[in-house]
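Here is the structure we will look at.
Here the complex is missing a single protein chain, while all its other protein chains stay put.
Right after this comes chain A.
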Amino acid sequence: MLEKTAIQIKESDHVATATVELLPSETVIVSGIGNGRPLKVEERIPRGHKIALRDIAAQEEIHKYGEVIGIATKPISAGHWVHVHNCRGAKGRRFDASHAQQQGD
């Protein structure tokens, strides 16, 4: 069976994109700039979704493509799924005055 891979694009990225579905306790090969290093998968990650390459603290900026794609809303440890449940974007939010209060979710 072929090795399962997740693609890391830039050195500074916190995440890699799974090319196939990843399952807990499997080992995924981090390809691209990741140079084929192995990483233990901690939870199910659907095809096309992101896996954390290292521990990420709450409120830390999450990088992909070498740029910020969002902020961690809770701590995420390596091998876990990074998506809308633990990563939030900063752009395009409402520009009204009540914005600041509503943001504390």
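The definition used in the following text is that a contact is a pair of C-beta atoms (placed from the backbone, for glycine too) under 8 Å apart; a residue touches a chain by one contact, two chains touch by 3 or more; residues count from 1.
In this text, contacts and distances are computed from a predicted model.
S.K.: Quick one: the chain not pictured, UniProt calls it what, "Galactonate dehydratase", "Peptide/nickel transport system ATP-binding protein", "Carbohydrate ABC transporter permease" or "Alpha/beta hydrolase"?
M.R.: Looking only at the record, the undisplayed chain corresponds to "Galactonate dehydratase".
S.K.: Considering the whole complex, not just the chains shown, which residues of chain A touch the missing one?
M.R.: Residues of chain A in contact with the hidden chain: 5, 7, 9, 17-19, 31, 46-50, 64-65, 67-70, 82-84, 87-95, 99, 102-103.
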